[in-house]
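Of the protein chains in this complex, all but one are displayed in their positions.
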Amino acid sequence: MSEREAARLRLRRGPGLGMIALRCAPHVPGLGEALGGALGGMRGAALPERGRIVSANGGAVAWMSPDEWLLLCPRERTAGLLERLSRELAGEHHLLADVSDARAVFTLSGPGWREALARLGPADVSPAGFGAGMFRRSRLGQVAAAFWISGPDELRLFCRSSVAGYMEALLEGAARGEGPGIFDAPGA
Amino acid sequence: MSLRLSSGGRLIERDRPLDFTFNGRRLRGLAGDSLASALLANGQMLVGRSFKYHRPRGVVASGVEEPNALVGLGRGGRFEPNRRATTVELFDGLEAVSQNHWPGLGFDLGALNDLAARFLPAGFYYKTFMAPRGAWEKLFEPLIRRAAGLGRAPEEPDPDGYEHFHVHVDVLVIGGGISGLQAALTAGRTGARVMLVEQGPHWGGRAPVEGVRLDGRPAAEWVDAALGELERMGNVHLRRRAMAVGVYDHGYALLHERVAAHTPGDGRPRHRLWKVRARRIITATGALERPLAFVGNDVPGVMLASAVRDYVVNWAVAPGRRTVVVTNNDDAYRSALVLREAGLEVPAIVDARPQADGPLVQRAREMGIRVVSGSAIAGVKGRRRVRGVRLCAHEGEGAVLEEIACDAVAMSGGWSPVVHLWSHCGGKLLWEEGQAHFRPDPQRPPTGADGAPLVFAAGNANGRMETAAALADGQVAAEAALKALGTGRERGGARAPLPAVAPEEVAPMLPVWLMPRKAGAKARMKMWLDFQNDVKVSDVELAAREGYESVEHTKRYTTLGMATDQGKLSNINGLAVLSEALGQPVPQTGTTTFRPPWAPVSFGAIAGEARGDLFQPVRETPIHRWHETHGAHWEPVGQWRRPYAYPRDGESLHDAVIREVRNARQAVGLLDASTLGKILVRGPDAGRFLDMIYTNMMSTLKPGRCRYGLICNENGFLIDDGVVVRLDKETFLCHTTTGGAERIHEHMERWLQTEWWDWRVFTADLTEQYAQIAVVGPKARALLERLGGMDVSRESLPFMEWRAGELAGFAVRVFRISFSGELSYEIAVPAGQGLALWERLVEEGAAFGIMPYGTEALHVMRAEKGFIMIGDETDGTVIPQDLGLGWAISKKKADYLGKRAHQRPHMTDPNRWKLVGLETLDGSVLPDGAYAAAEGVNENGQRKVQGRVTSSYFSPTLGRGIALGLVEHGPERMGEVLAFPATGGRIIRARIVSPVFYDKDGEKQNV
Amino acid sequence: MLILECPFCGIMADETELAPGGEAHVRRVGPEGSDEAFEAYLFMRRNPCGVHFELWRHAHGCGRWFIAARNTLTLEVYGTYPAQTDRPPAAIVRAIRRRVPGWEWQP
Partner (left out) sequence: MGPAEEGRQKAGGNVANFRSSAASSLGKRGAALHVSSVIVILSGAARVSRPPCRSVVEAMKRYSALAIAREAARYHRGWERAWASPEPKGDYEIVIVGAGGHGLATAYYLGRNFGITDVAVLEKGWLGGGNTGRNTTIIRSNYLQDPSAAIYEKARALYETMSRDLNFNVMFSPRGVMMLAQTEHERRGYLRTVHANALQGVKTEFITPERVKELVPIIRIEGPRYPVLGALWQPRGGTARHDAVAWGYARACSAMGMHIIQNCEVTGIVSEGGRVSGVETVRGRIGCRKLAIVVAGHSGRLAEMAGFRLPIESVALQALVSEPVRPVLDVVVMANTVHGYISQSDKGELVIGGGTDGFNNYTQRGSFHHVEETVRALVETFPIISRLRMMRQWGGIVDMTGDRSPIISKTPLEGCFINCGWGTGGFKAIPGSGWAMAELVARGTPGPLAAPFGLERFREGRFIDESVAAGVAH
């Protein structure tokens, strides 16, 4: 990759995140608090609206589907969080599972990430169509992926761990070259 | 002789010469040239040969519609056939070769066809080559095939790269002429997301060529200003060399961008395929000029009048020094004027109209050009080059009145809007008498997902042929599109005044479909409609005469419009000739269907990045790398790759499998079972749910226990199997086959979401969260005990039970299940620790002679035990009852998926084939998929059969071939010998035996 | 190339993010059903040239099954709604009637 290209986009495998899949009815009393509490210090704030992700204290909760959430946290906190949540949700019909190892995480940094995604999938990743706080599940190349903006000029995405090699090659390819520069225009 | 003029040429840079070769000849062109203009500048008028008669062919157009000037470009892996010279941007070192001739372009033996042309009319091949029997196949077709094709295919793989790009816009404007620009301005000013694309390398379309003045300034200046404004807008994206090739349903538009086609090998992708999601689309795609049908209209040197204009104005190239213009409209007079202004001779303008007047005609006369009205061309002199024309009265039969010497002819039959993209998605057309062309019918546009109009045509493409009207139409189309968006934006944009354009007064054109109008049969055989495919007026008339009256029949019978230009020049003329032959108005004949792409798209661009390693995803288990470094021979299983076996140096695959089986049976083997599906099912209704999904009773399974289960679809057929584990009261873990993981999870979710949505059950696919390792063989327990940790003794972990615990410090779940018949433990750990545990097992197992084994050993061992394999014993037509699995179908349950299906007559038929074991009498291995023949033949003369082999292996354990099969009444025919006809006439005899070949009482797995 | 709005995510999903699931609102026939009823349930499809109700799964998204009310001839989409129902919601029926006067829902 040329320096010019590297300036546009850097690709990194990781970080290894703790991931917990939670399925339960959204109206379960105290769910938001449970999640917020689990992440620490975000009372009731941690029930993201559909298609969104809320973050705090190095953790986050993403909306996966109407009755499914994904908790993201530092790896070492996973076990504790699992326990705590199953305690708090005891008695409620729910499913909790550690899926940290089932998924591979990638981080794309640099202004080129929008074009990289646009080369690989049908999602509208223009600033108008995809902004901070949004959590998009879609297709990249021939596999499913989910991505969100994790910082200025930084995108985080994950896919199934079995296709991590494919995804890495795919993203490296998409990071190469200049691209049409369609998102560079002011306010485009 | 075509030539380069000493002055002019708005697109060329005279101080930047470029060297290129044509058929090996070194030639020189200029930066800004197209390959066509550069060839003409070098006097190269003859550029190819036609498909059928191998007639000499010269450049006839200046753009994508070119049917003749097709060349082979580049060399080696970068060779590309059939490129239109008119759309190839010249670059230094370009190599081009002409096509479809032998031995040479000048002297081509294929041209013999031309002498026989009269014997080769449209569809002649349907009427002959039938006798004697076999002659078609052995003699005629091979001859025809030898003549097939135009250019040759490349012989090496394509070294270039391609990419895709997805983009979402409110309005996609197609066409960078003044109408498109005006549309983009109008839409862009409202803040809408706009993309404006132009197929060529230049903006502005024809306006700059025509010398149009906007607000008193040359068109080019207005174009530059418009581009400036558009570029400043943040919400508009401009793209040149991006050809819109297709409009698909719901506003999906395909653009084919030539990124580096003119700078080969510069590292950029050669083409980029844009997938645009547009809420509305504006087609400002201009119009195409029609040729005229007269005798010899295909001779090199006969060109479209507008093309002549383009070459002179854009590239300072003229097709000849003396050009006769022939027309049925005013527009062609512009070419005459341009030629004259360039100091070239125009001996005459031949105008089919009875009288020609109007401003353009006047100006031509004022410049001293002779205008011959009411006349036509009776014939063109010359074969490889125009040498002159013969004139006649247009209303007559072609009696020659005079001859005019000339070296070029500029023809114009009027203009047809480019309606392709409008039509791709169902847009309808209407016939415009005055212009004798089809244009988009605003009342019947293509509609989008919302049922509202999706595509809006603008400018020439909409039949607005004058500059002022075309400009205004761009604005109108944009406003209509914005309105249809329903964003209220159409009010947002300030309506900027349109530039003032001097009014053009144009005299009406006269529809002319062949000239002269009463030309005889012989003449009609020399009037070309489709230059590339050699379809003539007489061919279309023949089709009509023979009853091929539908325009589609005519097209298919004559091949009119089926050439690489897809009839861009020939279709309208062709169907007009057909209409006259049928004595019906053109609209009644209608058009053929317009299909994507508007112009050909490279397969490379369509494939995009998905080549080589990225062709399809490869799924890898956590232990994949280890397999790789330990010589695994891979077997693709879905998108996974699983080790088939681990052959050692000098060891054959077959021997490796035998070794792996023996070792697992005698010592201990290791299998990476991580690909098996692992679906978590949890909730108060989980048991009830699994009772529906599986044919077995699962709700009664006790926590800590495992049960082998079968899954049928509603049609009763067995689709998957696996071990179900009860983790706790509300939680089950369902193992599926490798291929079944997603399929079965989706199957479960579908039933939960679409049928039993009130049941309290959640599922999760945890297949990839865990690595699963099978430790198999008599020494398996000893090995685990050596690892240390949980108690794996028979007492505390019996067969078909599971425990959670620790092994060698790993937190694991251990399932005592066996697919091999041996003492076997399947150990699950979080995927991240899979490799570490595997390596630890290999290390500690050394003392026990541990060896990994692959899928083939797995198959052999399960076959020795008579265990079925989904995909081998099942094929989508087999029910559990066929496989002796009736025991796994609960009789107690009122319902399960497939239960009703199992009650149907054919499913309860006692004659269904049933699972048995098969042993060849000679110990050999039965061929895979062999059938057991029965006596006699059925009503269709097919040999009757009574069974078939479903799996067949050499069993190292028994030292002989063993097989499983389905046989009519099989279980009742133990000991009977069946005959299996194999390929090569051999007949292999095999005895029906029990499907369990090894450890019939299952003691080994239960120790 | 269809675009359908996933009623769960609110995303205008591209066809390549979705998986089709065949005719919607087909009632399951269990063990007690007649041969004819069972055959109809498994195989007899409306296959209309016009208004059609069809199951789709947001496969590369939330994984949810929803129903698209659309026209198989014009490909117009009248609306989408969650699959957890045995009949189209009133709003969808109204939307169809607006475009296809006199159209009636037949269970």
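For reference, chains read A, B and C in written order, and residue numbers begin at 1 within each chain.
By definition in this document, a residue touches a chain if its C-beta (ideal position, glycine included) is under 8 Å from a C-beta of that chain, and two chains touch if they have at least 3 such contacts.
Here the structure is a predicted model, which is why all the values come from computation and not from measurement.
Engineer: Going by the stated contact criterion, tell me the shown chains that border the hidden chain.
Structural biologist: Every shown chain touched by the left-out chain: B, C.
Engineer: With respect to the chain omitted from the figure, which of B:Arg16, B:Arg611, B:Lys729 or B:Lys1000 is a touching residue?
Structural biologist: B:Arg611
Engineer: Against the chain that's been left off, what residues of chain B make contact? List them.
Structural biologist: 51, 78-82, 118-119, 121, 124-131, 133, 136-137, 141, 144-146, 148-158, 160, 246, 248-249, 252, 254, 275, 424-426, 521-522, 525, 538, 542, 545-550, 552-553, 556-557, 559, 564, 566, 593, 595-597, 600-604, 606-608, 610-613, 615-616, 618, 635-637, 644, 715-716, 871-872, 875-877, 901, 904-907, 927-931, 933, 938-943, 945, 948, 981-983
Engineer: Hey, which chain C residues sit against the chain that's not shown?
Structural biologist: Residues 1-2, 15-16, 19-20, 22-23, 35-36, 38-40, 42-49, 52, 54, 72-73, 75 of chain C touch the chain that is not shown.
Everything that follows uses one rule, which is that only the chains that are shown with their structure count from here on.
Engineer: Chain contact topology under the given definition, line, ring, star, complete or other?
Structural biologist: Its topology is that of a complete graph.
Engineer: Please tell me the distance, in whole Å, between the geometric centres of chain A and chain C computed from their C-alpha atoms.
Structural biologist: 31
Engineer: Based only on mean CA positions, could you tell me how far chain B sits from chain C in angstrom?
Structural biologist: That gives a centre separation of 28 Å.
Engineer: Chain A: which residues touch two or more other chains?
Structural biologist: Residues 122-123.
Engineer: Mind pulling the chain B residues that touch 2 or more other chains?
Structural biologist: Residue numbers touching two or more other chains: 277.
Engineer: Which part of chain A faces chain C closely enough to touch in the complex?
Structural biologist: 50-51, 64-66, 68, 122-123, 136-139, 144
Engineer: Touching residues of chain C toward chain B in the complex: what are they?
Structural biologist: It is residues 1-3, 14, 21, 28-31, 33, 35, 38, 42, 55, 57, 63-65, 74-77, 83-84, 99 of chain C that touch chain B.
Engineer: Which chain C residues qualify as touching chain A in the complex?
Structural biologist: 8-11, 14, 16-17, 59-64
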